[in-house]
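If you scroll down you'll find the structure; I have some questions about it.
Every protein chain except one is present and positioned as in the full complex.
Let's look at subunit A:
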Amino acid sequence: MLLIYCPYCEEERNELEFRNGGDAHIARPTNIADITDEEFEEYFFIRQNPKGLIYERWRHVHGCGKFFNAARDTVSDRFYLSYKAGEPKPDPATFLNNGNESALNKDKGASK
């Protein structure tokens, strides 16, 4: 089970309190009635499904009820950081090098 940090409640809570909301930072086209089938497919169905860094939405359903975003590694399942909805997508350079990565590698080693 994941431990997830809610940036509104400002604490780590267990996964049971949260609902995953899929990829973050996908903007609904403002002219949705006018876009082509290709554009709709791209917006609605196509996902990068990355092996590695993912930006995703979570909702603290059994807590404050708010949506927020998080950056996570999909191989180790380790969270890099959570941030409030509406905040810009953080640059990986800001969180991959500040000790998180070594923590991640340390963890991997420990579990062997």
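Keep this in mind: a residue touches a chain if its C-beta (ideal position, glycine included) is under 8 Å from a C-beta of that chain, and two chains touch if they have at least 3 such contacts; residues count from 1.
Keep this in mind: contacts and distances are computed from a predicted model.
Undergrad: As a check of understanding, state which of "L-lactate dehydrogenase complex protein LldE", "Acetolactate synthase-1/3 small subunit", "Cytochrome c3 family protein" or "Sarcosine oxidase subunit beta" is the UniProt name of the chain not shown.
TA: The missing chain's protein name, per its UniProt entry, is "Sarcosine oxidase subunit beta".
Undergrad: Against the chain that's been left off, what residues of subunit A make contact? List them.
TA: 1-2, 15-16, 19-20, 22, 37-38, 40-42, 44-51, 54, 56, 72, 74-77
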